[in-house]
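For this depiction, one protein chain was excluded, whereas all remaining protein chains were kept in their positions.
Should a chain be cited, it is by its letter among A, B, C, D, E, F and G, assigned in written order, with residues numbered from 1 in that chain.
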Amino acid sequence: MTEKLFTRPEGLKDIPTHYCPGCHHGIIHRLVAEVIDELDVRKQTIAVVPVGCSVLAYDYFNMDSQEAAHGRAPAVATGIKRVHPDKVVFTYQGDGDIAAIGCAEIVHAAARGEKITTIFVNNAIYGMTGGQMAPTSLVGQVTATSPYGRQQPLAGTPIRLSEMLATLDGAKFIARVSVNGPKNMANARAAIKKAFQVQLRGEGFAMVEVLSTCPTNWGKTALEAGQWLEEHMVPQFPLGTYKNVQE
Amino acid sequence: MTEKLFTRPEGLKDIPTHYCPGCHHGIIHRLVAEVIDELDVRKQTIAVVPVGCSVLAYDYFNMDSQEAAHGRAPAVATGIKRVHPDKVVFTYQGDGDIAAIGCAEIVHAAARGEKITTIFVNNAIYGMTGGQMAPTSLVGQVTATSPYGRQQPLAGTPIRLSEMLATLDGAKFIARVSVNGPKNMANARAAIKKAFQVQLRGEGFAMVEVLSTCPTNWGKTALEAGQWLEEHMVPQFPLGTYKNVQE
Amino acid sequence: MSEKLLMKGNEAIGEAAVVAGCRHYFGYPITPQSELIEYMAKRLPKLDGGVFVQAESEVAAINMVYGAAGAGARVMTSSSSPGMSLKQEGISYIAGAELPCVIVNVQRGGPGLGGIQPAQSDYFQATKGGGHGDYHCVVLAPNSVQEMADLTGLGFDLADQYRTPVILLADGALGQMMEPVIFKERTSKPVAKPWATTGVGERAQTNIINSLFLKPEELEKHNEHLQAKYATITEKEIRWEGSMLEDAELVLVAYGITSRIAYSAMEMARAEGMKVGLFRPITLWPFPEKALHTVLSKASAALAVELSTGQMVEDVRLASNGVVPVHFYGRSGGMIMTPNQILDQIRKIFQAKGGKQ
Amino acid sequence: MSEKLLMKGNEAIGEAAVVAGCRHYFGYPITPQSELIEYMAKRLPKLDGGVFVQAESEVAAINMVYGAAGAGARVMTSSSSPGMSLKQEGISYIAGAELPCVIVNVQRGGPGLGGIQPAQSDYFQATKGGGHGDYHCVVLAPNSVQEMADLTGLGFDLADQYRTPVILLADGALGQMMEPVIFKERTSKPVAKPWATTGVGERAQTNIINSLFLKPEELEKHNEHLQAKYATITEKEIRWEGSMLEDAELVLVAYGITSRIAYSAMEMARAEGMKVGLFRPITLWPFPEKALHTVLSKASAALAVELSTGQMVEDVRLASNGVVPVHFYGRSGGMIMTPNQILDQIRKIFQAKGGKQ
Amino acid sequence: MPKPVFNEERCKGCELCTAACKKELIVMSTTFNGKGYNYATCPQEEECVGCCLCAKTCPDVVIEIYK
Amino acid sequence: MPKPVFNEERCKGCELCTAACKKELIVMSTTFNGKGYNYATCPQEEECVGCCLCAKTCPDVVIEIYK
Amino acid sequence: MKQEIIMSGFGGQGVMVMGQLLAYAGMLEEKTVSWMPSYGPEMRGGTANCSVIVSDEASGAPIIYEPTSAVVLNLPSLDKFESTVKSGGVLIINSSLIEKEATRKDITVYRVPVNDIAAELGNLKMINMVALGALVAATGAVSLESVYKSFAKKFASKPHLMEANKIAINRGYDCVKKA
Partner (left out) sequence: MKQEIIMSGFGGQGVMVMGQLLAYAGMLEEKTVSWMPSYGPEMRGGTANCSVIVSDEASGAPIIYEPTSAVVLNLPSLDKFESTVKSGGVLIINSSLIEKEATRKDITVYRVPVNDIAAELGNLKMINMVALGALVAATGAVSLESVYKSFAKKFASKPHLMEANKIAINRGYDCVKKA
């Protein structure tokens, strides 16, 4: 009975997180940590965490970390990677962080073919600041700053970042996954692993966009949130691999 | 003999420009002015000029203008258009301005479907500041900041902005043209006209990317520059219409 | 005049802006100012011509403000400390191009990501110019929810009158707290903006919004013009408030939320027989330097109190210009001092003077 | 020691950085500093481990610096005024996270897009904190191409020693001009950086680069730690230079390129029998306040001279603290005063004193 | 026999694990843990097949599965 | 007859117009204008067919074509 | 008289609204009032609190250092605030969730089974109203009448809520009055 079928990966510190009940951030953290364990690179990995609900991830990931200014994680990661080209560097970013304020930084990290891995957690909302509209919020979605629903002619339509970055040569691997249910989770883990392998092989930029829930700001239970993700987000953000260039 | 087959459009003030001999900026200015004359909207148009060689375009365009901070023309244009939704607002931007520092602003103006027109002058270099590398510089291109040629693994590959923005729903018309020779010029003029018409019909965001020369910083004569554009830029930046959504 | 409402400071700013005729707002969420952007998101779309845009960043927001202000609108943006830093280039452009607008900073603790609790550590940035070049913003410092509203209205008027950006420098406490507020009828008249870019129409000359002057002679002229304007503002628009200054031996100097804590401390000190007064600058730029100098000339010491490690105190020292010693007491990082802590400082100063009370 | 070279100031900074062991540069072009980024683009790729990245913007550049500094590298960025404004959030983060780096500002005229000719109008931004929160950068002000090199080297040492960003505050004239320069052998030893994020390896604890402290008590502690460090720097690292101060009745105060013009003016004034001296701060933060106070205590007036409408003059007034009247003379927008124009000001001051020479 | 072990104090009561267990073994407590949540429990743990789906689904790594 | 008219002082001598004229009518001056450029001229203007290609190509709107 | 009151509980227990109603009631009585929330990043399940000042004096520092009374709806709140209450002040404990007893002897302590009462009334969402009634009874900061009015104002768009909530307020009030 001492052997374990499932336990906490070494890549995650054994402390409670501040995430809301049922928030997918926790699952995504664990998958990243598991992949890092599996690839046995924890000791040489530097995590770059964003400003967003995952701002405290430096306390959760059991590895060296830097806390980047809102949106600038790809620039910070670039700085680190250029100093330590032999180390593994990844960014973990929310949709507001990566697709709004940090839009230029992620586009250019991809365009430069920066050898970093980006985990992009798309929950279609600004979680941290209390549920404002994100660039990925759906048309019609009610948020704190779209109280009448996101209006297409005034507030635009969701940015599909994976599709957009796939147009850049420097991006070598781009996939969109979700962690809603065991099957999706397995796919997500595989994609995350691939994204780190692209970095380890020195090929270029790799990103995994993970569709995620924000039960709190969506005003739903965790289970309802998973369903909403499936029914509303997935059609707008189709799962799949958008780029997969082997050198 | 008093009738003229060709003369300066009213949209261009009758003053000499500061552009270098043979620089395409002058041709592009004239085409924009001609279209504005043709559509008879000069009196209700507000131009937003960038920081770049065309920074003084507010002295050349015969219409109300605002000089925007480097890269922020789409944000400035958004501010204007939201105050005067019945007026015509366009931005005129270089590749450094729009694709480097102003990358987030143009992506989001397009994503919001902002009803503005953008003229993007892509000369694959920073003209104004003396010929540094642009996000659109070609791989191998020697510039002041890529003295050994733009290196793919370190400095990345050219961003194809038209292709990238075409992934956004708010972008209703996107085309890439050149003004190198009469035929290209005619196509360019037609595309520019269309881009203004999209705005006039209130459909959304429209952009024309104009491949352009910088004889001075390319270290070429004006005629050689035209040839280089044809031989090196066009293959990397194929001419054509990338988006054409009729509402 | 509205009925008396119980509102958050952040919301009161929003409503006051609407009452002042502001119909354009561009902003980006950040704690502890998000109630303001959310208020505008709710309120503006319901108004004729009202426009709310959530920008992609603070950089974009301030440049949207530039465009809208240049197009002739009454326009506002708001943020909190880190977001304000991102706006500095834009603010310098707005000052350079002489565009009127109101910019709200609901300050939080810094530096860096810092924290989200109240602070007053962006005083230098606001008053000395966080951006590049020689320019100033008018900086207004409310100390109650009612003043959040009143100074917002005043801010729009000053902005238009002088073609200048106005910063409303608040803090997380003022932004988050609720107090009764009344929205007064506005008496000021709209200012004509013949310089705005509205399309040239039948105007003789095209209008150009710009801050570029390639010839240094012209840029210097422009700077002289700006400085002359700043001198006029300094002459006409200084605002401050004094309490028990007539016989004060020790003058507390504090602004914003801190001024209310200092006020309580002053009352406690008076109760102990110490002659303490309070000088509260309402305009932080222009700082009421002369007025404070006059006050200090009759006193024997000053104590600057702020939620920072010492910023406004420099302006107090400049105002004193050596006539009295200037003491300092500050808390930082989101910590707020108690009246008792200020009282301790007061006692120390009186004791050091040899028990002279 | 290198042979004597004739170099532009911008290039001398680049070479000095290389000599100081800097192998990482992140920047964005802007006049009049572009020769520096271009120098690094040429030089660094030829060096072992040398990395040059042209960032997509100044915002990205300063955050790349954050990452590289946090990873343990000696790292530099450079810009000119508008670009510096964009870096303010990043600088506040760097100060908050205590990361060592050198940031060069080759100042040009402002505000806004302004012009591209030399200016000194970002003094407030550099010394008081253009970003949010209570922090300081060490600010060094060279006045020759040789000092562009020397102070760059010093800047890297101070940065590492105190874990602080250092700003080299130059201007377009110093950046563009050529003068002879010698690159001296470096004597300082590299500072260990056990805090850097290099991958946890066999270290007991993970390293975290961060400026977030959600609990105000902790953020205040952090601020107190920073202030203690600033106090140490103020105590130990102040640098300034005096000329003919012994018997000076009027003390000119000027830094950077202006100090050389003031020096010429001083000589001309001495030739006319007026007892004039020159006080040149080399560290603008920490400002040599005490030293200047001592100097002024023996003089009868001060004249601050700068390429701005009046920024450093505030620090001069703070240093004077009322012991002498502080006069001001400035040019702006890229205009540079002549020694004769300063001399005119000097004459006026001496005349106003009733011909006392 | 496999056995799920819950770190009750870490549970936030989100109920994701209840839906993940195909055998529907997990039920929420009626009492609160220290953080004020109803926490997940597995009263019939002997039925557990060790598929680990509950554990993999839990965002808070509350559940470990022993062999 | 069509006729190209050059605003010589505005010409920057880029020679784009010379290549644009299919009739090869445009030649550069050997003397300088006030800005120091050799400027474009059309010595055989009677040959001009009024196609306007030269004018449309000129970045500086130096050329007007009269009917 | 200056009442400085702290209300604290789990995120979902409605302490913010409770404080606002009290402040509003004070305002209706032409008193000087202010309401100040704790605020922070999303950490649901954490403890939220707000402080309300209701005073006859002109407005002063809006921050409470030593509350004259406190309402604690969960255990962490009791642990955090018991020690801060001014000597002679009032402490109201939600005895439904808090078994622990208060240790202070220099303050008046009321144990009110807030959750139980709300459950009895059929709506756990009304725990804050029960607590508010208890608070009004214990402090006399405002009149019951003003509280009703303030509720009517705040929920003007939902008049149907009035009756049930009034009952909840009264139940809390009575619970203290009868103590």
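One rule holds for everything that comes next: a residue touches a chain if its C-beta (ideal position, glycine included) is under 8 Å from a C-beta of that chain, and two chains touch if they have at least 3 such contacts.
The model shown is predicted, which means the values in this text are computed figures rather than measured ones.
S.K.: Can you work out which residue in B:M128, B:L161, B:V198 or B:M233 touches the chain that's missing from view?
M.R.: The single option touching the absent chain is B:M128.
S.K.: May I ask which residue of D:V65, D:I116, D:A141 or D:V316 touches the chain that does not appear here?
M.R.: Considering all chains, including the one not shown, the answer is D:I116.
S.K.: Which of D:L47, D:M178 or D:A352 touches the chain that is not shown?
M.R.: Of the candidates D:L47, D:M178 or D:A352, D:M178 is in touch with the missing chain.
S.K.: Would you mind spotting which of C:L214, C:I238, C:A291 or C:V323 touches the chain that isn't drawn?
M.R.: Of the candidates C:L214, C:I238, C:A291 or C:V323, C:L214 is in touch with the missing chain.
S.K.: Name every residue on chain D in touch with the hidden partner chain.
M.R.: So the residues of chain D touching the unseen chain are 4, 6, 31-32, 116, 144-145, 172-173, 176-180, 257, 260-261, 263-264, 267, 336, 338-340.
Keep in mind that, in the parts below, only the chains that are shown with their structure count from here on.
S.K.: Using mean CA coordinates as chain centres, what's the gap between chain C and chain E in Å?
M.R.: So the centroids are 53 Å from each other.
S.K.: Using mean C-alpha positions as chain centres, tell me how far chain A is from chain E in Å, no decimals.
M.R.: 26
S.K.: Where the CA atoms of chain B average out and where those of chain C average out, how many Å apart are those spots?
M.R.: About 39 Å, centre to centre.
S.K.: Could you say which residues in chain G touch two or more other chains, in rising order?
M.R.: 40-41, 45, in rising order.
S.K.: Two or more other chains in contact with one residue: find those residues in chain D.
M.R.: As it turns out, chain D has residues touching two or more other chains at 53, 56-57, 59, 82, 89, 93, 97, 112-113, 210-212, 214.
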